[in-house]
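Note that one protein chain is taken out, while the other chains of the complex remain in position.
So, subunit A:
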Amino acid sequence: MVAALRRLLPHLLPHLLPHAALALGAGVMLLPFYWMVLTSIRPPAEIFNVSLWPIPESFAGLANYARAASQAPMARFMLNGVIVCAGILVVQVLTAVPAAYALAKLKFPGRRLLLTLVIAALCVPIQALALPLFVGLAKAQLLNTYFAQMAPFFLSVFAIFLFRQSFRSYPDEVIEAARLDGFTEMEICWGLVMRGSLPALAAFSVFSIVAHWNDLYWPMIVVSDTALAPPPLGMLLFSDAESGADYGALMAGAAIVTAPMVLCFLIARRHFIAGITMTGVK
(Lines give C-alpha, C1' and ligand atoms only; values in the text may rest on other atoms or scores of the structure.)
Protein backbone atom coordinates (compact mmCIF):
# COMPACT_ATOMS: atom_id res chain seq x y z
CA MET A 1 0.00 0.00 0.00
CA VAL A 2 2.68 2.47 1.10
CA ALA A 3 4.89 1.22 -1.72
CA ALA A 4 2.10 1.78 -4.25
CA LEU A 5 1.58 5.27 -2.93
CA ARG A 6 5.30 5.95 -3.14
CA ARG A 7 5.30 4.85 -6.78
CA LEU A 8 2.25 6.96 -7.60
CA LEU A 9 3.35 10.05 -5.73
CA PRO A 10 5.86 11.39 -8.27
CA HIS A 11 3.08 11.31 -10.87
CA LEU A 12 0.42 12.78 -8.62
CA LEU A 13 2.61 15.44 -7.05
CA PRO A 14 2.80 17.87 -9.98
CA HIS A 15 -0.98 17.68 -10.13
CA LEU A 16 -1.63 17.97 -6.41
CA LEU A 17 0.91 20.61 -5.50
CA PRO A 18 -0.71 23.55 -7.32
CA HIS A 19 -4.07 22.66 -5.84
CA ALA A 20 -2.61 22.41 -2.36
CA ALA A 21 -0.88 25.79 -2.69
CA LEU A 22 -4.01 27.42 -4.10
CA ALA A 23 -6.18 25.90 -1.38
CA LEU A 24 -3.86 27.20 1.33
CA GLY A 25 -3.97 30.71 -0.12
CA ALA A 26 -7.72 30.57 -0.64
CA GLY A 27 -8.11 29.56 3.00
CA VAL A 28 -6.40 32.78 4.06
CA MET A 29 -8.41 34.86 1.58
CA LEU A 30 -11.72 33.43 2.75
CA LEU A 31 -10.97 33.22 6.47
CA PRO A 32 -12.36 36.72 7.22
CA PHE A 33 -15.61 35.91 5.40
CA TYR A 34 -15.94 32.61 7.20
CA TRP A 35 -15.20 34.16 10.58
CA MET A 36 -17.65 36.98 9.93
CA VAL A 37 -20.54 34.65 9.10
CA LEU A 38 -19.64 32.21 11.87
CA THR A 39 -19.52 34.91 14.55
CA SER A 40 -22.74 36.44 13.30
CA ILE A 41 -24.62 33.24 14.15
CA ARG A 42 -22.88 32.52 17.47
CA PRO A 43 -24.42 33.53 20.79
CA PRO A 44 -22.38 36.06 22.85
CA ALA A 45 -21.45 33.31 25.31
CA GLU A 46 -19.52 31.51 22.58
CA ILE A 47 -17.43 34.54 21.60
CA PHE A 48 -14.56 33.17 23.67
CA ASN A 49 -14.73 29.99 21.66
CA VAL A 50 -12.05 30.61 19.05
CA SER A 51 -12.52 27.29 17.27
CA LEU A 52 -13.33 27.32 13.57
CA TRP A 53 -15.97 24.60 13.99
CA PRO A 54 -18.85 25.73 11.75
CA ILE A 55 -21.82 24.75 13.94
CA PRO A 56 -22.44 26.91 17.03
CA GLU A 57 -23.68 25.16 20.17
CA SER A 58 -26.79 27.26 20.01
CA PHE A 59 -27.87 29.20 16.96
CA ALA A 60 -28.08 32.93 17.66
CA GLY A 61 -28.15 34.24 14.10
CA LEU A 62 -31.61 35.74 14.34
CA ALA A 63 -30.85 37.48 17.63
CA ASN A 64 -27.55 38.89 16.32
CA TYR A 65 -28.99 40.19 13.07
CA ALA A 66 -31.98 41.64 14.91
CA ARG A 67 -29.64 43.41 17.37
CA ALA A 68 -27.54 44.77 14.50
CA ALA A 69 -30.68 46.09 12.82
CA SER A 70 -32.00 47.69 16.01
CA GLN A 71 -28.74 49.19 17.29
CA ALA A 72 -27.91 50.77 13.95
CA PRO A 73 -30.36 51.76 11.20
CA MET A 74 -28.98 49.11 8.83
CA ALA A 75 -31.96 49.28 6.48
CA ARG A 76 -31.54 53.04 6.28
CA PHE A 77 -27.82 52.71 5.46
CA MET A 78 -28.61 50.27 2.69
CA LEU A 79 -31.34 52.51 1.28
CA ASN A 80 -28.93 55.47 1.35
CA GLY A 81 -26.37 53.37 -0.50
CA VAL A 82 -28.92 52.44 -3.16
CA ILE A 83 -30.09 56.05 -3.61
CA VAL A 84 -26.55 57.44 -3.86
CA CYS A 85 -25.25 54.73 -6.20
CA ALA A 86 -28.30 54.91 -8.47
CA GLY A 87 -28.25 58.72 -8.59
CA ILE A 88 -24.57 58.80 -9.45
CA LEU A 89 -24.84 56.12 -12.13
CA VAL A 90 -27.85 57.69 -13.86
CA VAL A 91 -26.27 61.15 -14.12
CA GLN A 92 -22.90 59.67 -15.13
CA VAL A 93 -24.46 57.77 -18.03
CA LEU A 94 -26.73 60.67 -19.08
CA THR A 95 -23.80 63.09 -19.30
CA ALA A 96 -21.03 60.77 -20.46
CA VAL A 97 -22.80 59.03 -23.35
CA PRO A 98 -23.63 62.19 -25.40
CA ALA A 99 -20.17 63.61 -24.69
CA ALA A 100 -18.51 60.38 -25.74
CA TYR A 101 -20.67 60.24 -28.88
CA ALA A 102 -19.72 63.82 -29.75
CA LEU A 103 -16.03 63.08 -29.19
CA ALA A 104 -16.18 59.90 -31.24
CA LYS A 105 -18.46 60.86 -34.13
CA LEU A 106 -19.09 64.62 -34.37
CA LYS A 107 -16.81 67.48 -35.34
CA PHE A 108 -17.06 70.61 -33.25
CA PRO A 109 -14.72 73.37 -32.13
CA GLY A 110 -12.89 72.52 -28.91
CA ARG A 111 -13.10 68.79 -29.49
CA ARG A 112 -9.39 68.17 -29.12
CA LEU A 113 -9.27 70.39 -26.04
CA LEU A 114 -12.15 68.53 -24.40
CA LEU A 115 -10.56 65.17 -25.15
CA THR A 116 -7.24 66.35 -23.71
CA LEU A 117 -8.97 67.63 -20.56
CA VAL A 118 -10.88 64.36 -20.15
CA ILE A 119 -7.66 62.36 -20.35
CA ALA A 120 -5.89 64.76 -17.99
CA ALA A 121 -8.79 64.51 -15.53
CA LEU A 122 -8.39 60.71 -15.53
CA CYS A 123 -5.15 61.26 -13.61
CA VAL A 124 -6.74 63.31 -10.81
CA PRO A 125 -8.12 61.30 -7.89
CA ILE A 126 -11.18 62.48 -5.94
CA GLN A 127 -9.03 62.92 -2.84
CA ALA A 128 -7.26 65.81 -4.56
CA LEU A 129 -10.55 67.59 -5.31
CA ALA A 130 -12.23 66.86 -2.00
CA LEU A 131 -11.07 69.96 -0.14
CA PRO A 132 -12.34 72.69 -2.52
CA LEU A 133 -15.51 70.71 -3.26
CA PHE A 134 -16.14 70.40 0.46
CA VAL A 135 -15.62 74.15 1.01
CA GLY A 136 -17.96 74.93 -1.89
CA LEU A 137 -20.68 72.61 -0.60
CA ALA A 138 -20.26 73.97 2.92
CA LYS A 139 -20.63 77.56 1.66
CA ALA A 140 -23.76 76.54 -0.24
CA GLN A 141 -25.16 74.91 2.92
CA LEU A 142 -25.39 71.60 1.10
CA LEU A 143 -23.47 69.36 3.50
CA ASN A 144 -25.48 66.43 4.84
CA THR A 145 -27.54 65.98 1.70
CA TYR A 146 -27.74 63.24 -0.90
CA PHE A 147 -26.72 65.85 -3.46
CA ALA A 148 -23.42 66.47 -1.67
CA GLN A 149 -22.72 62.74 -1.65
CA MET A 150 -23.32 62.44 -5.37
CA ALA A 151 -22.20 65.74 -6.91
CA PRO A 152 -18.42 65.15 -7.25
CA PHE A 153 -19.10 61.95 -9.20
CA PHE A 154 -21.73 63.24 -11.65
CA LEU A 155 -19.06 63.51 -14.30
CA SER A 156 -17.17 60.30 -14.89
CA VAL A 157 -14.26 61.08 -17.17
CA PHE A 158 -13.59 57.38 -17.15
CA ALA A 159 -17.05 56.71 -18.60
CA ILE A 160 -16.45 59.27 -21.36
CA PHE A 161 -13.10 57.71 -22.16
CA LEU A 162 -14.48 54.17 -22.14
CA PHE A 163 -17.60 54.92 -24.20
CA ARG A 164 -15.61 56.95 -26.71
CA GLN A 165 -13.28 53.98 -27.25
CA SER A 166 -16.29 51.77 -27.73
CA PHE A 167 -18.30 54.18 -29.97
CA ARG A 168 -15.42 54.83 -32.34
CA SER A 169 -15.73 51.37 -33.84
CA TYR A 170 -19.40 51.97 -34.74
CA PRO A 171 -19.64 52.20 -38.57
CA ASP A 172 -20.02 55.78 -39.88
CA GLU A 173 -22.11 54.61 -42.84
CA VAL A 174 -24.87 53.41 -40.54
CA ILE A 175 -24.96 56.81 -38.83
CA GLU A 176 -25.04 58.57 -42.23
CA ALA A 177 -27.86 56.34 -43.41
CA ALA A 178 -29.83 56.90 -40.21
CA ARG A 179 -29.46 60.68 -40.64
CA LEU A 180 -30.79 60.46 -44.18
CA ASP A 181 -33.71 58.38 -42.87
CA GLY A 182 -34.61 61.27 -40.61
CA PHE A 183 -33.40 59.93 -37.26
CA THR A 184 -32.55 62.70 -34.86
CA GLU A 185 -29.03 62.86 -33.50
CA MET A 186 -30.35 61.87 -30.03
CA GLU A 187 -31.99 58.76 -31.47
CA ILE A 188 -28.79 57.84 -33.26
CA CYS A 189 -26.70 58.37 -30.13
CA TRP A 190 -28.88 56.40 -27.70
CA GLY A 191 -30.85 54.05 -29.96
CA LEU A 192 -28.11 52.95 -32.32
CA VAL A 193 -24.62 53.70 -31.07
CA MET A 194 -25.22 53.16 -27.34
CA ARG A 195 -27.24 50.05 -28.03
CA GLY A 196 -24.23 48.65 -29.87
CA SER A 197 -22.07 49.17 -26.77
CA LEU A 198 -24.17 47.49 -24.10
CA PRO A 199 -21.28 45.36 -22.79
CA ALA A 200 -19.33 48.55 -22.11
CA LEU A 201 -22.36 49.98 -20.31
CA ALA A 202 -22.72 46.83 -18.20
CA ALA A 203 -19.04 46.84 -17.28
CA PHE A 204 -19.09 50.53 -16.44
CA SER A 205 -22.22 50.17 -14.30
CA VAL A 206 -20.61 47.42 -12.25
CA PHE A 207 -17.48 49.51 -11.84
CA SER A 208 -19.40 52.61 -10.77
CA ILE A 209 -21.76 50.86 -8.35
CA VAL A 210 -19.01 48.86 -6.64
CA ALA A 211 -16.76 51.91 -6.34
CA HIS A 212 -19.44 54.11 -4.77
CA TRP A 213 -21.09 51.45 -2.63
CA ASN A 214 -17.72 50.79 -0.99
CA ASP A 215 -16.47 54.39 -0.81
CA LEU A 216 -15.78 55.79 2.64
CA TYR A 217 -13.60 58.88 2.06
CA TRP A 218 -16.12 61.26 0.53
CA PRO A 219 -19.17 60.32 2.68
CA MET A 220 -16.99 60.70 5.77
CA ILE A 221 -16.29 64.29 4.70
CA VAL A 222 -19.76 65.51 3.77
CA VAL A 223 -22.05 63.40 5.98
CA SER A 224 -22.30 63.64 9.75
CA ASP A 225 -26.00 62.83 9.97
CA THR A 226 -26.41 59.10 10.68
CA ALA A 227 -29.70 59.04 8.80
CA LEU A 228 -27.90 59.91 5.54
CA ALA A 229 -24.88 57.63 5.93
CA PRO A 230 -24.19 55.11 3.18
CA PRO A 231 -23.25 51.55 4.28
CA PRO A 232 -19.46 51.99 4.80
CA LEU A 233 -19.89 55.15 6.89
CA GLY A 234 -22.78 53.53 8.75
CA MET A 235 -20.56 50.54 9.45
CA LEU A 236 -17.79 52.81 10.76
CA LEU A 237 -20.20 54.69 13.06
CA PHE A 238 -21.64 51.38 14.24
CA SER A 239 -18.25 49.84 15.02
CA ASP A 240 -17.09 53.03 16.79
CA ALA A 241 -20.22 53.12 18.93
CA GLU A 242 -19.97 49.38 19.62
CA SER A 243 -16.92 49.50 21.86
CA GLY A 244 -16.07 45.88 21.29
CA ALA A 245 -18.47 43.97 23.48
CA ASP A 246 -21.13 42.77 21.07
CA TYR A 247 -19.13 41.06 18.33
CA GLY A 248 -22.10 38.96 17.25
CA ALA A 249 -24.13 42.02 16.26
CA LEU A 250 -21.07 43.77 14.82
CA MET A 251 -20.28 40.83 12.53
CA ALA A 252 -23.95 40.59 11.57
CA GLY A 253 -23.78 44.26 10.58
CA ALA A 254 -20.62 43.65 8.56
CA ALA A 255 -22.30 40.71 6.82
CA ILE A 256 -25.33 42.85 5.92
CA VAL A 257 -23.14 45.62 4.46
CA THR A 258 -20.94 43.23 2.51
CA ALA A 259 -23.70 40.94 1.25
CA PRO A 260 -25.11 42.95 -1.71
CA MET A 261 -21.81 43.29 -3.59
CA VAL A 262 -20.68 39.77 -2.76
CA LEU A 263 -23.99 38.27 -3.91
CA CYS A 264 -23.99 40.30 -7.13
CA PHE A 265 -20.42 39.17 -7.72
CA LEU A 266 -21.31 35.51 -7.22
CA ILE A 267 -24.27 35.84 -9.61
CA ALA A 268 -22.54 37.83 -12.36
CA ARG A 269 -18.90 36.85 -11.90
CA ARG A 270 -17.77 37.55 -15.47
CA HIS A 271 -19.36 41.01 -15.62
CA PHE A 272 -17.97 41.85 -12.23
CA ILE A 273 -14.41 40.90 -12.99
CA ALA A 274 -14.59 42.74 -16.32
CA GLY A 275 -16.15 45.80 -14.73
CA ILE A 276 -13.74 46.13 -11.87
CA THR A 277 -10.51 45.32 -13.63
CA MET A 278 -11.31 47.25 -16.78
CA THR A 279 -9.86 50.10 -14.87
CA GLY A 280 -6.85 50.41 -12.82
CA VAL A 281 -7.92 53.98 -12.53
CA LYS A 282 -9.65 55.23 -9.37
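The rule we apply is simple: contacts are C-beta pairs under 8 Å (C-beta built on N, C-alpha and C of every residue); 3 or more make two chains touch, one makes a residue touch a chain; residues count from 1.
Methods note: contacts and distances are computed from a predicted model.
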What protein name does the UniProt record of the undisplayed chain give, "Na+/H+ antiporter subunit G", "AAA family ATPase", "Peptide ABC transporter ATP-binding protein" or "Multiple sugar transport system permease protein"? "Multiple sugar transport system permease protein"
Pick from A:Val82, A:Ala121 or A:Ala178: which residue touches the chain that isn't shown? A:Ala121
Which listed residue (A:Leu62, A:Val174 or A:Leu216) would be found touching the missing chain in the intact complex? A:Leu216
Can you name the residues of subunit A that touch the chain not displayed here? 18-19, 21-22, 25-26, 28-33, 35-36, 39, 47-48, 50-52, 94-96, 98-99, 101-103, 106-111, 114, 117-119, 121-125, 127-136, 138, 151-152, 154-155, 157, 160-162, 165, 185, 189, 199-200, 203, 210, 213-214, 216-217, 220-221, 231-233, 235-236, 239, 247, 250-251, 253-255, 257-258, 261-262, 264-266, 269, 272-281
